[in-house]
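Just one protein chain is left out here, and the rest sit where they should.
Think of it as A and B in the order they're written, each chain with its own count starting at 1.
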Amino acid sequence: MPKNNGKNIWKSIKEYENDPEILKSKLEEFKDGVTDDFNTGGMSSLSRRKFLAIIAASTAYATTSCTNYRDKGEIVPYIDRPEEVLPGKPNFYASTFSDDGKSYGILVKTREGRPIKIEGNPDDSINKGKIPSKVHASILNLYDPERLTEPTLDGKEISWDKANKDLTDKFSQLALSGKEIALITNPITSPSTKNLLDELQVKFPNVKIYTTQLFNDCNRRSAWMKSFDSNVVPSIKWNKAKIIVSLESDFLGKEGNRIENARLYAEGRDIVNGNGINRLYTFEAGMSLTGMNSDYRLKLKPQKQYDLIMSLLNELLKRGNVNESYFDSAILASIKKYSISNFATDNNLDIKKLSNLVSDLNKNKANSIVYAGDILPSETHIAVNLLNEVLGNSEMYDYSKAYISFGQQSSSDEIKQLVTNMNAGNVGAVVHLGSNPVYEFAQSFGYSEALSKVETSVALSEVQNESTNQSNYVLPQSNILESWGDHNTRTGSYTLQQPVISTIYNTKQKEDVLLNWISKISEEEAYSNYLKAYFKENVYSKGNFAADFNTFWFSTLHDGVASISPKVVSHPKFNQSSFVNINSNVNGFTVLLNDNYTIGHGQYANNGWLQELPHPVSKVTWDNYAAISPSTAKELNVENDDVLKINIGDREISIAAMIQPGMSNETIVIELGYGRSNSGAVADGVGVNANLLLDDSSKLFFENATVSKTGETYKLVSTQEHHSLDEELVKDLHRVRNIIQEGTLDEYEKHPEFLKEHKHEIFSITDGHEYNDVKWSMSIDLNKCLGCSECITSCNVENNIPVVGKDQVEVGREMHWLRLDRYYSGTPDEPIVSTQPMLCQHCDNAPCENVCPVNATNHSPDGLNQMVYNRCVGTRYCGNNCPYKVRRFNFFDFRDHFRDEHYQNELTNLVNNPEVTVRSRGVIEKCSFCVQNIMEAREAAIRNGKEFNGDGVTTSCQSACPTNAIEFGNSNNPDTIVSSHREHNLSYHVLEELNVVPNVTYLAKIRNTYSEDV
Amino acid sequence: MSSEYTQEYSVVEGKPSLRSLDEIISKPLNTKPELKYYLALLLTLTMLGIGAIGLSFSLYYGTGLWGNNNPVGWAWPIVNFVFWIGIGHAGTLISAILFLFRQKWRTGIARFAEAMTIFAVMTAMIFPIIHTGRPWVAAVYLLPYPNQHSLWVNFNSPLLWDVFAVSTYFTVSFVFWYVGLIPDFATLRDRASTKIKKVIYSITSLGWRHSNRHWRHYEMTYLILAGLATPLVLSVHTIVSFDFAVSQLPGWHTTIFPPYFVAGAVFSGFAMVQNVLIFVRKIFNYEHIITVDTLEKMNKIILLTGTMVGYAYSMEFFIAWYSGVNAEQFAFVNRAFGNYSWAYWIMFSCNVFIPQLFWFKKIRRTIPFMFVIAVFVNIGMWFERFVITVTSLSKDFLPSSWAYYSPTIVDFSLLIGSFGLFFTMVLLFAKALPAISIAEVKAVVDGAQPSHHEEH
Partner (left out) sequence: MSEKKLYSYTALFDTPDKIIHAVKSVAEKGYTKYDVNTPYPLHGMDDAMNLKKSKIGWVTLVFGLLGTTAAVSMMGWMMAVDYPLVIGGKPFFPLPSFGPIMFELSVLFGALATVGVMLFVLFKFPNNSHPMHDTEYMKNVSSDKYGISIEAIDPKYNQDEIITLFKGLGAESTAPIYFDEEELNFKPTILDKKFLGFLAVVAVITSLSVYGTMNIALYLPPFNWMDDQGKSLPQQTSEVFERNSSMLQPVKGTVARGFIPYKFDKQPELAGKLLVNPLLPSEENLKIGKRKFDIYCSPCHGYLAEGDSRLRDKFPNPPSLHSEKVRNWTDGRIYHVLVEGQNVMPSYSKQLSRNERWAVINYVRVLQRSFNAKESDLL
């Protein structure tokens, strides 16, 4: 009786009773009789083995000779599939992206544990699921082939342990010797990181922390501090404001949290749904995105903004709109000095517009906001605060979403001090905590020379840059998508950041490094545990939550945001003594150094997608330039692409000129962030490093500059030809051809159907096809579209759009499926700008389909104009016949062609969306209305046995649009927004008279201007 | 060939004996060519080589090596295609249409013109394939043949019409040409000096016996082919013009294109034939067979068609203005005064002004003049296609997508190569086959036909 681990296992009573037959039978494999009369002699001489061998061989021959079977490589399935991952099905992780002191809630789309797209997190109370281009494109930084992979000491690879040990030893020595350890960081948005830095300072008392940010809001903050004795700077309720006056502030394009600004601003222009519409006045020197969208745009140099405010105050007083008793005598006296008429004549502005502005402000007391730009001096900001105060505009301040900052931006004096110490040898070590001062600091600080005098310099960075090249220890930093974190940039918004992929290379996030320096912890989860503990202590235990901590922690990670109630402060009283009287007189050229729209202050210079994103106003890519007004250009007889020499004192650069209509005269606007060196194949040598014009003050605009032609030229490339505005032949073609249709508010109010009046009667000899099921359509509200280009980047990432490079953009081969057309009308000095997103219109009578000889493009049953890439032979006939010119041809295999295969490698290939074909050379491609999303939704409906009605499908441009200008859906369903927009009075189609019946509807822009001045 | 010839005055100067005609015409076939022939061949082969290099580069790296960009999807390759197809038309016109019109002066040049047709069409046919993004796919997918998802071709597309039109045109002209060659092959067979020649000519002549019982079907067939080729040649360039006319593009979408293209084709074709013949008659001493009268007649046709083309140019403008469509009007104003105006005026002067010189008999009959003018005509006609294709594309409906086109060195190499290919084939032809139809010429020599006509 067999014993299996002590138990008696028996199959039958007989066995239980140890029947000998059973026991015997158990010894043999076969029962008696099974193997009888089994005569091997009778078998064929051809053994089974031989037979199979022959069969196998012949099949093998057959297959190899007759098929074109090619090895598709091995297959590696999951050994242990994680519960949440289903191969081929995307997962979403809520996280946070932070950059330049701002943070954005993101939803990272992953496939099989690899991030493939960054979307906004709808639960984010500030940004409501919208994120800027750089965040969309930053996924490419994760897969950047040039990431730092190993810690190095003077270029030689070392282990993390060695690096950390060396440094901690060094630091402790310095702690004894009392030499300074300078730690230079970008603005910190994470409470726990701040906490870590404090702990570091406790461990090493001689650590000194410098926070640098090239484009900062110090002036605003200090002014606020002076005016209200409070460091809580509120955000603005743009959506509530009826009148918005922007003074040299590109709040829609660059400043503050522009995603939020744009959304709120657009809420104030929701004319399509019959809500009111605000009026935007812009006073600026350059032509900014905000200026482009304003109802009234007046050219004014930054130095004159102060005078403007005073003149406005003066006029308000004069009209008795505000009451004298409010001001103390000093202010009153200085206000009296100004007068709006003089101001208008001095700066040759239209007095009518100015007085309109004054009456608007008066009419809309407490409902208007005057907003000064970050680069304006704090005196101007104080004056603005005063103006808002007397108009009672403090209503527009939103203290529930006030800005929080950890660590004051280091003043220029502090930097000077640091440099002198470094030169004096009083600084033992410099740590660049992800910052790049060598590039960003003004030359006149002499930072990089000083750095070479410091014995130990450390740089944490994801990619090499100017600073890593000058540091002994280069520690590879993890990408945001590989890191933990928490962010608290606004009151009432506490967001968590979780890694969505384990570190690809031997990198660490800076918090892990700091922890190691503080307390020698070096295991994997060091910081995540710290974070969890910190969160428990400072967030969980503060608010009294019902759930246990784990539940709370997990649900916070799940949502990405912690639901905490903000402590709202009330608006303090304005402190009149803060007011300062300045008088400015401008002489010589004024040079403004601006943030740029795409690559930040240079930290995204190595990102091809962002470099190729056209400038929203000039459409120039792959370069920065000196923007100059047409008339000034005429005076200096400068053409586009002429290289200018620009001197400010002893500082000088040479940079190509771009004639920008609407610029104020004798002004040069240059965007910073370009002209990088040793910072990667993409970044190097793109544009000119205009940081060289900075001086050791923190100012960003300078006067007394001299500008001269060098005689050389340098080719600036743009995605749109510049036509001169006074060329009769092409002037206002976009209006003549009804490409852009616009109206003014009271025209619209008087007769809402003004668009429909000049409609053509169009007939066709054939009757079109029926689309009974779902029919896809898109509508674009030009009142809300600001031209910010978020949609383009999102589309690029979603649809595997290749980077083509400057040489190809130059010959007009950029591949963007969605482009933002910009049209000027009016005069070169006072242009009226219109923008229009242009993508495949998915025409019912698509002209492209008729001419394709191979049926590579044809119509789907749900009304999509679809491309069959693998059928396409590339005759380009469809492109020729497309009236909207939205079809793009792969003239090369651009991944091969760009910077010789820079983006063609195992790592970067991972950024491509697995659901979208990676197009080869020689085929046409174009917008597909994100058909992959449509199919996903359709599959889901089928899987759940539901009838597919087209709900819940979004295109990536739509989900990326900060102002929700783009709507997409089933136009056969009358309840969708799209179908209501198609019926709308303001709706029109581009080039209607061609009768191609587009499925993209545009809603005409309504300009909120006084009727007499159109 | 028809009896009416005999009532006309002589096309062949003097009264050469039939045997001497054999001699003259088959001389280049039997004698070793002189140095100048080899030099010419060397030149054309070099041009062909340049083209081959350019072509292999663009096949390997992609069409990106050309100047084409996103609005301007079609440029030089298509221009060359239309140009060469146009050149082809003269041949068929001379051999078919003039045959139907009983123009006996055609006999001297018909054979050569037909050959040029075939070579021109062969040259042209290369471009539609290589201009595609994926030629290796295009070569297969453009045929009415289902792919693995049983997707067929699109018969709405003018490009597909082209595929059929051009291939039919090539086939029919080739057959026409070959049928004409059969009797000559027979003659050559019977004159053959070496065995190898004899074998070749026996095969190519299919065993022709000059039998009158054959001649009678032969003549009828030849007539029918001429009758078929005439509408065919008109249809081919009509369909080529559809590539443009059927699309929506302002400057392309015009109904005048078919006649305008055909006229243009004949125009450039005659110019090219005239150029080549001037050389041939010199090199092979055919002066008394390809007479100045013949050339003059060709010049007259050049003058006529040139004027028709000029009319078309002006008509386009009128219609554009008359249509009242802004885009349309702009397209034409832009052609004449936009940034491609230089091309437009080259075209206009070469095609309309210069041929007017042919009003003067003196110029019509002096070889150097007519030669230069014909060269200008060809330049002009090439630019016509350039103007039509590129200017319309570079500035169409949306000003936002406008862009300027400029060719690259590879574009040039392909153009040069196409000329290299064409002239190489012409030279080889002149060496390998009777450049003049022996049988036809014999038939029109004075006294070649019975003198009494009681049947009529």
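Before moving on, here are some points about what is shown:
Basically, contacts are C-beta pairs under 8 Å (C-beta built on N, C-alpha and C of every residue); 3 or more make two chains touch, one makes a residue touch a chain.
All values derive from a computational prediction rather than experimental measurement.
Which of A:P87, A:G543 or A:P572 touches the hidden chain is settled by the complete complex: it is A:P87. The chain not shown here is touched by just one of A:V202, A:A330, A:I351 or A:V918, and that residue is A:V918.
Among A:S394, A:S435, A:N850 or A:T1009, the one in contact with the hidden chain is A:N850. Of the options B:P183, B:P355 or B:G420, the residue whose C-beta touches the omitted chain is B:P183.
Counting over the whole complex, subunit B has residues 1-3, 6, 17-19, 22, 59-62, 134, 136, 144, 146, 150-156, 160-161, 164-165, 168, 171-172, 175-176, 179, 183, 186-187, 189-191, 202-203, 206-221, 224-225, 228-229, 231-232, 235, 239, 242, 438-440, 442-443, 447-453, 455 touching the chain that is not drawn. For subunit A, the list of residues touching the undisplayed chain reads 7, 9, 11, 65, 68, 70, 72-78, 80-85, 87-88, 91-94, 107, 110-114, 498-502, 504, 524-525, 528, 550-551, 554-555, 557-558, 764, 766, 768-769, 800, 843-850, 855, 858-859, 861, 869-870, 893, 895, 904, 906-907, 909-910, 912-914, 916-923, 997.
Everything that follows uses one rule, which is that only the chains that are shown with their structure count from here on.
Per-chain Cα centroids separate subunit A from subunit B by 57 Å. Those residues of subunit B lying in contact with subunit A across their complex are 61-64, 67-74, 131-135, 137-138, 141-142, 147, 151-154, 156-160, 163, 243, 246-249, 325-327, 330, 333-334, 337-338, 393, 396-404.
Within the complex, the subunit A residues that touch subunit B are 720-721, 723, 729-730, 733-734, 736-737, 739, 808, 811-814, 819, 821-823, 836, 838, 847, 849-855, 858, 868, 871-877, 879-881, 883-885, 887-893, 897, 920-924, 990-991, 993-994, 996.
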